[in-house]
Every structure is written in C-alpha cells, then in structure tokens.
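Just one protein chain is left out here, and the rest sit where they should.
Should a chain be cited, it is by its letter among A and B, assigned in written order, with residues numbered from 1 in that chain.
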Amino acid sequence: MIPAPFEYEAAESAGHALELLARHGEDAKLLAGGHSLLPMMKLRLAFPSVVIDIGRVGELAGIRADGDDLLIGATTCHADVAASDLVRSQAPLLAYAAAQVGDPQIRHRGTIGGSVAHADPAADLPMALVALGGSLEISGPGGPRTVSADDFFAGFFETSLEPDELLTAVRVPRRPGPDWGYQKFVRRANDWAIVGVAVAGGRIALANMGPVPVRAVAAEQALAGGASVADAAALAAEGTDPAEDIHADRAYRQHLARILTRRALEHQTG
Amino acid sequence: MQIELTVNGAPRSDEVEPRLLLVHYLRQRCGLRAANVGCDTTSCGACTVLVNGRSVKSCTMLAVQAAGQEITTAEGLATGGEMHPVQQAFRQEHGLQCGFCTPGMVMAAAGLLAENPHPTEAEVREGLEGNFCRCTGYHNIVRAVLSAAEEMSA
Partner (left out) sequence: MSILGTRVVRTEDPGFLTTGAVYTDDVVDERLAGTCHVFFVRSPIAHARIRAVDVSAALESPGVIAAFTGAALADLPPLAPPMPDLVDGRMAQPLLARDVVRYVGEPVAVVITEDTYQGEDAAELVSADYDPLPAVVDLAAAADDPPSLLFPEAGTNVTATFGDASALQADLFDGCEVVVSRTIVNQRVAPAPMETRAAAAVWGDDGRLTAWIPNQGAQGTRGALAAMLAIDPSSLRIITPDVGGAFGAKFGADPEHAVVCWVARQLGRPARWAETRNENMIAMTHGRAQRQTITIGGSRDGTVTAYRLEILQDSGAYPRFGAFLPALTILMAPGPYAISRAEAVARSVVTNTTPVGAYRGAGRPEATAAVERAIDMFAAEIGRDPAEVRRVNLLPKFTQPHRTAFGAVYDSGDYVTALDAALDAAGYAALRAEQARRRAAGDVTQLGIGLASYVEITGAGAESGAPRENATVEVFPDGSATILTGTSPHGQGHATVWAMLASEELGIPVDRITVKWGDTDLIPEGGGTGGSRSLQQGGVAVRQASLELLEVARERAAAALEANPADLVFEPERSAFEVAGDPDAAVPLAKLAVEERLVVRTVFIAPGATFPFGAHVAVVEVDTETGKVVLRRVVTVDDAGTVINPLLAEGQRHGGIAQGAAQAFLEEVLYDADGNPLTATFADYPFLSATEVPSFELADMATPTSYNPLGVKGIGEAGTIGATPAVQNAVIDALAHLGVRHIDLPATPQRVWRALQDVSAGKDA
C-alpha cells in the first residue's frame, strides 16, 4: 500500500514552512517524522496533494530549559525526548511517555509535534501533555500563540491548529521528582493503549476514553478534597463516554480507567 | 526530484518520485533486496534499516526524506566478506528459519546493541517489539542477540 501521488516541498525554515502552507492551503500537510502522516497516506486515508517536509528545519528540533518550563522543539523525535537527561530529570512523565510510543524504530523517527498534531486520543503524548498541564506553541500568519493542552485537542484526530499554522514547540512545566504515574494497557507490545492513564501533581489524564484525551475531573476533585487514592480512582470514569471496539466494550473500558487510575496514583508505571 | 544520499558507504544520486518509499528505493533502484515489505501499517519491521546508525522502518520513510542521510542495510553490515557479529550469532543460534523477517531483525538488533550494548533478556524482547517473526517463536532470536552482545563487548 503506497500513497497517492503528491508534490513534495522541503521547508528550509519555520518561516518558509509557513509560506508554503499559506500558498498551498488545505491541500498541504506537514511532514516531520512521518510516522503519523505516512501510515495514513499509505492506507489512502489521507491524500494531500502537497507534502511540506519540515524534518530538516533545525530550529524546530531541540530540547532546552526555559525558566520554569522545558521547551521541546516540535520535530524532536520520541527517542531523543525519552533519552534526554533534561527531560528525564525535569519532566520524567514525559520522558516515560515518549519511551512508550510504538517501538524503537518508530521512536527514532516519530516526533513529539507530529504525534500531538495527529491527536490520536489513544496515543501516549497527547495524554501525557494533558496530565502535565503542558501547552503548545504555534506559529501562523497572525503571529505566534500558545494553547494549553487542555484546549488544544478539539475532537477526534482534530486540534485547534489552523491549516495555515505550524506547531513549533511543546512546553511543559518543570516537575522533577517521583510524583507521577503512568499506565498503558495493551494486549500486545506496540499497540496503542486500550486505555491509558497519566497522573502528575493532582492532574489525571485518560487516553482512549473519548474522542480526545480527557481529564478525570471527578477523581481529581475528590483527591483535591482529601479522598483516598482508592476512593478517588473509583470516580475516574465519571463523565466519560468511551468507544467500543474489538479490544473493549464501554463497561470494560470504564473499569480499566478506574483500576489504572488507582495504579497510576500509586506512582506505578506499567 | 533528484536526491543524493549514501547507501552502505557508497554515494548515490537518483531521480525519484516523491511518494517512492525508502524500502522500494532500496529494493528497486539500489538492487538491495534484503529488506522486505511485510505489512502496510508500520507494524512488522521486516523493512528495518539503519539511518545514520539508528534503526528505522524504511516502509515509513520517503526516499526523499533520506536525502543527505547514511543508510545501512543488511547487505552493508558484513565487512570484507565477513559476517557482522550479529549475523554470525543469528546463524550460530538458529535465529532464522524462513528468513523473511531476518534482515530487518538483524538491523533492529544492530541498532539496539549500538544503543544498549549489554541488554537483559527483557530489554532484548522489548527492543525487538517492532519486529515480527512467525517462524522462530523469538526464542533463538533473543539468544542470538544476547550472544552477539557478549561477542561484541569481549
């Protein structure tokens, strides 16, 4: 299975990428690592007439500290996020989440920006960013803007990115220390989560419990109100409307959300 | 469009269409057919090669993305007619049967050992989660990688 034909443009800078996006409009898609876009194109679920390659734009990659935050360039690949000493010490949940994506080969190419912009509700990084209270730095014809992770994921595989905008970086608050947990429930190694849970500092984010990564608000509030981990986790599925598929029906997904939230709140990874 | 890259140490310059997948470029244009296409969903890893020393599924990379990069395939792993220690170990440990997954498995293993020279059995299994094998049950593949690790660090 191979993509439908398209034209290829290699962006030389972020600005150049924006020009190309403006020129080609909705017919164009950005290509970084290509491990969200190319699989879709190979199945012909996506068929842009123009592909704009930002994979070689140096200014879009890299990890640095920026005050109370870490700033991670959008085209930084998962393997580099996972291995970064800075991320491992300052936002260990993010390093862990990046290490869960797919398999080693996928992590060598897939990028944090690409994964986040793809917005698969079952994916690791969108959930992790919501748990961390991260935000997304976006560049567009109207200038730069920042959107919180809570507001960024608009719907099923949909973000608040406009077609003429470029995600340039991911910003996460520095949160060193062991107060985080992560659970990714799969049947088989490199699957997407049947249900995923990431917790950090009182925030609980769920993957594959709805069309976007969702916050387990009732559970968070219970925790904030002094409830035990077990009692809070029992509320993890409140307000969720998970889809049914070959792996899990609704009731089972909600059950998993409760169990995995409890385990994540106990600072377990798995 | 014209791309220039290095394949198994040799420079190449080729005219390719944008949608040409790297795996097809290697197989059809370079005549390097060890890497195989085993799936359509970036799942099986039979197409794994090294790009700048890192394991990559070449079915999910465009040849145009490989411009300016260094690609190593199973054919390029052996040097001077001598099999690479990973390849030797696969043979010694009977880590292949039908052989279809093997070049990709070998390249994934080579990439794994480059990043983690002393993996545990669990780390080997996790490190190969992107490579499917239907014949061996993975048992001897794991033994081969552990054996190669020992050989390479001796």
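The criterion applied here is as follows: contacts are C-beta pairs under 8 Å (C-beta built on N, C-alpha and C of every residue); 3 or more make two chains touch, one makes a residue touch a chain.
Here the structure is a predicted model, which is why all the values come from computation and not from measurement.
Chemist: Which chains here touch the chain that is missing from view?
Modeler: Every shown chain touched by the left-out chain: A, B.
Chemist: Tell me which residue among A:2, A:46, A:218 or A:243 touches the hidden chain in the full complex.
Modeler: Considering the complete complex, A:2 is the one touching the chain left out.
Chemist: Among B:72, B:102 or B:147, exactly one should touch the missing chain; which is it?
Modeler: Final answer for the missing-chain contact: B:102.
Chemist: For the chain left off this view, which of B:34, B:51, B:71 or B:113 is in contact with it?
Modeler: Checking the options B:34, B:51, B:71 or B:113, the one contacting the hidden chain is B:34.
Chemist: Against the chain that's been left off, what residues of chain B make contact? List them.
Modeler: For chain B, the residues touching the absent chain are 17, 19-20, 24, 27-28, 33-44, 46, 74-75, 77-78, 83, 87, 90-92, 94, 96-103, 106, 121, 124-126, 128-143.
Chemist: Spell out, residue by residue, where the missing chain touches chain A.
Modeler: Contact residues on chain A toward the absent chain are 1-2, 4-5, 43-44, 185, 187-191, 194, 246-249, 252, 255-256, 259-260.
As a working rule, only the chains that are shown with their structure count from here on.
Chemist: From the C-alpha centre of chain A to that of chain B, how far is it in Å?
Modeler: Each chain's C-alpha centroid was found; their separation is 28 Å.
Chemist: Would you mind writing out the residues of chain B in touch with chain A in their complex?
Modeler: It comes out as residues 1, 17-19, 21, 24, 40-43, 45, 48, 51, 54-57, 59-62, 64-65, 68, 108, 111-112, 115, 126-127, 129-131.
Chemist: Given the complex with chain B, which residues does chain A contribute to the contact?
Modeler: Residue list for chain A touching chain B: 1-8, 10, 31, 34-35, 38-39, 41-43, 51, 53, 55-56, 79, 102-106, 108-109, 189-190.
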